[in-house]
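Complex shown without one protein chain; remaining protein chains in place.
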Amino acid sequence: MTEVFQHPLRVRYMEVDIQGVVFNAWYLAYFDDAFPAFLAHRGLVYSNLLAAGFDTQVVHSEIDWRAGLHWQDDVLVAVSTARLGRTSFAVDFETRRGGTEITCSARLVYVVVAIDKSGKREIPRMLADALGTPAPLRTD
Amino acid sequence: MTEVFQHPLRVRYMEVDIQGVVFNAWYLAYFDDAFPAFLAHRGLVYSNLLAAGFDTQVVHSEIDWRAGLHWQDDVLVAVSTARLGRTSFAVDFETRRGGTEITCSARLVYVVVAIDKSGKREIPRMLADALGTPAPLRTD
Amino acid sequence: MTEVFQHPLRVRYMEVDIQGVVFNAWYLAYFDDAFPAFLAHRGLVYSNLLAAGFDTQVVHSEIDWRAGLHWQDDVLVAVSTARLGRTSFAVDFETRRGGTEITCSARLVYVVVAIDKSGKREIPRMLADALGTPAPLRTD
Partner (left out) sequence: MTEVFQHPLRVRYMEVDIQGVVFNAWYLAYFDDAFPAFLAHRGLVYSNLLAAGFDTQVVHSEIDWRAGLHWQDDVLVAVSTARLGRTSFAVDFETRRGGTEITCSARLVYVVVAIDKSGKREIPRMLADALGTPAPLRTD
């Protein structure tokens, strides 16, 4: 069984709001930061995907927040492929405070597009290989 | 029939990424900006909710992106109550470019919490009155 | 005498930090937002500058903060040309809460570059005309 990839980050002061917790929009920045790190860990440097003429776009997101993150919290963002389709795929994310407490869980759906803006493309082999066999973190 | 509330915004340069479209995280900022404007339009200034000891937190979001927004696009963010529960409620959002083209659709679920951080609260009358009768923009 | 151009904005929740005031980085976003509005007011739509092959880059900034801005503060960002050189120019900015209280004052220095990334250019006539006669807001 493959271990789940985890991308480290530390909460920035700018990301915390009056309530003292990370403002919700930053989670999408966290996931976006963890996704290419996940691919690189699986052997695909994102610039090589771009060089091959492909890019990805997020078309759908579902996020559940269970607890707030605080300034300077050390967080691991867990990343795992949830579904592989023909032109789209889903990736699950969790923010794990101190590496264990799951404070937020999310699924993002991506489509593959041509970088010449000519539209959707089938998932290229290099990307499918990096995404690997789906192993969802979420059950829905 | 009530007209849907629409909050105007103009896309900032900072919000646009290398792909030339608004980066996904900013949509949560847009919705967060439109929500208190929606409540104010319905008669509830958010600071009065806080003064009464209540605040809201987003616990769930679902977002679907159909098209990208570009720098200096004029956007109307449509806001409508989708569901009213006992301690939680859902609000639907759409970003409408030029007031018509729906480029993004979303549902956010909020809970009401006490500002003394003692936990969830029932939706207070002042908030329920402002949220009004649910009229979802999304069908799911 | 020309009246100083003022660009309206309202402070977003996301921009306010734990201290309850706008985090400093957002001021550069405010100025960046006000600058093309200033040019448009003077007759130059920024996309026309780009279409002519020119872009601008900020190479220097000086900012002085006197007071914090709060959530939902209504702010006018005053903009005025401070200096016109051959390939660079300076613009002064002030954030005026309620249109009067100057909470922050800044000077940004821009250079004109070719959009084909071939380097600096002399300030084109269309831009010089829009910048107009310098009328600094700052004395340094």
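Order as written gives the chain letters A, B and C; numbering starts at 1 within each chain.
Heads up, the rule we're going with is that a contact is a pair of C-beta atoms (placed from the backbone, for glycine too) under 8 Å apart; a residue touches a chain by one contact, two chains touch by 3 or more.
What you see is a predicted model, and the numbers here were worked out from it, not measured in a lab.
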- Note on the structure: Listed in rising order, the chain C residues that touch the chain left out are 19, 23-29, 32, 55, 57-66
- Message: For review purposes, identify every residue of chain B that touches the missing chain, sorted by number.
- Response: 13-14, 16-18, 20, 23, 25, 71
- Using the touch rule from the top, list residues of chain A that touch the missing partner. 12-14, 29, 32-33, 36, 46-47, 72
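Heads up, the rule we're going with is that only the chains that are shown with their structure count from here on.
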- Could you work out which chain's C-alpha centre is the most distant one from the centre of chain A? C
- Query: Using the mean of all protein Cα atoms as the middle point, what chain has its own Cα mean nearest that point?
  - Reply: B
- Gap in Å, rounded to a whole number, between the CA centres of chain B and chain A: 24
- Query: Taking each chain's centre as the mean of its CA atoms, how far is chain A from chain C in angstrom?
  - Reply: 35
- Distance from the CA centroid of chain B to that of chain C, rounded to the nearest Å? 29
- Query: Using the touch rule from the top of the page, what residues of chain C touch 2 or more other chains?
  - Reply: 13-14
